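Our next item is chain A:
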Amino acid sequence: MKHDFEPKIVAFVCTWCTYAGADLAGTSRMQYPANVRVLKFPCTGRIDPVFILKAFQKGADGVLVSGCHPGDCHYMAGNFHARRRFAAFRKLLEFVGVDLARLEFSWVSAAEGGKWVEVVTDLTERIRTMGPLAEFKELETEEHWSGRLETAELKEAYNNI
Partner candidate 1 sequence: MSRIGVFICHCGENISRTVDVERVAQVTARLPGVAIALDYKYMCSDPGQNLLKKAVAEHKLDGVVVAACSPRMHEKTFRNAARAAGLNPFLCEMANIREHCSWVHEDREEATAKAIDIVKFTVSRVKKDRALAPITVPITKRALVIGGGIAGIQAALDIADAGHQVVLVEREPSIGGHMAQLSETFPTLDCSQCIMTPKMVDVANHPNIKLYTWSEIEEVSGYIGNFQVTVRRKARSVDEDKCTGCGVCMAKCPQKKIDNAFDRNLGTRPAIYVPFPQAVPNTPVIDRDNCTRFKTGKCGVCEKVCGPGAIDYGQQDQLIVEPVGAIVVASGFDLYNIGPKPADSPYEGYGEFGYGAIPDVIDGLTFERLASASGPTGGKILRPSDGKEPKQVVFIQCVGSRAREKGISYCSKICCMYTAKHTMLYKHKIHDGQAYVFFMDARTPGKNYDEFWRRAVEEEEAVYIRGMVSRLYQKGDKVVVMGSDVLVGVQVEIEADLVVLATAVQARTGADLLAQKLGISYDRYNFYSEAHAKLKPVECATAGIYLAGACQGPKDIPDTVSQASAAAAKVMTLFAKDQLEREPIVARVNERNCAGCLACKKVCPYGAVEEKEIRDRNGNLIKTVAYVNPGVCGGCGTCQATCPSKSVELDGYTDEQIMAMIEAL
Partner candidate 2 sequence: MSPNRKFALSYSYYPGCSLHASAKEYDVSTKGVFNALRIGLKEVPDWFCCGATPAHNVDELLSLALCAKNLSLAGKVEGDLAVACAACFSRLKTTQHRLKENDIKRKQVETAIDGPVPLGKKVKHLLEILAKDFGLDKLEGAVQKPLTGLKIACYYGCLLTRPPEVPELDDCEAPTIMENVIKAVGGEPVAWSHRLECCGANFTLSRPGVILKLSNEILASAKDAGADCIMVACPLCHGNLDIRQEEIEQATGRRYGMPVFYITQLVGLACGVSPLRLGLESMIVSPAALLREKNLL
Partner candidate 3 sequence: MKNAKMHLSTETMNLGFVKKVEALSGSSVRRCFQCGKCSAGCPMRSFMEHPPNRIVRLLQLGQWERVLAGRSIWYCASCETCSTRCPNKVDLAAIMDALRKLSWDAAGPSKESYVQLANRLFMENIRTYGRQYEMRLAAVFNMKSGQFLKDLMLGPKLITKGKLKMFHAKNQNVGEIERIFSRIEEMRKKGEAP
């Protein structure tokens, strides 16, 4: 089925759990929308909120961040720090005017091919109904999202980490 709007979804995933889960969906020949582009990280702990902003800037309509279930982190606590960081980051995203529904956090383990399919499908559908993210692209020229602590919001977000 063709749609008027094919959103671009960027997924930031960890190598050990979600990337492997997506592999499993592949080896099991499950099907899901082709809108998602997967970027691999060692751990969700490595994912800097700045990357998410950057992805939105670069035309992503939705972003998925997915890693190991709490307690299963390959690096023991990386995903725990990630979660705390993202909690602070949500505020920041709201501030710059991105609807939080465009950002999804999930846990997908290496054994959860089916869950990966579900998460990706649901997010794609959701973003499809939301339409393209226009507002934010205008910010593209502004390069101050480089992670420097210049705005009060970023500072606060970082202090909350």
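How were these candidates chosen? In short, all candidates are chains of the complex that A comes from, given by their letters.
One rule holds in what follows: a contact is a pair of C-beta atoms (placed from the backbone, for glycine too) under 8 Å apart; a residue touches a chain by one contact, two chains touch by 3 or more; residues count from 1.
Predicted, not measured: the structure shown is a model, and the values here were computed from it.
Only one of 1, 2 or 3 makes contact with chain A in this complex, and that is candidate 1. Residue ranges of chain A in contact with candidate 1, taken from their complex: 8, 10, 19-20, 22-23, 25-27, 29-32, 34, 37-43, 45-49, 51, 54-55, 58-60, 73-78, 81-82, 85, 117, 147-149, 158, 161.
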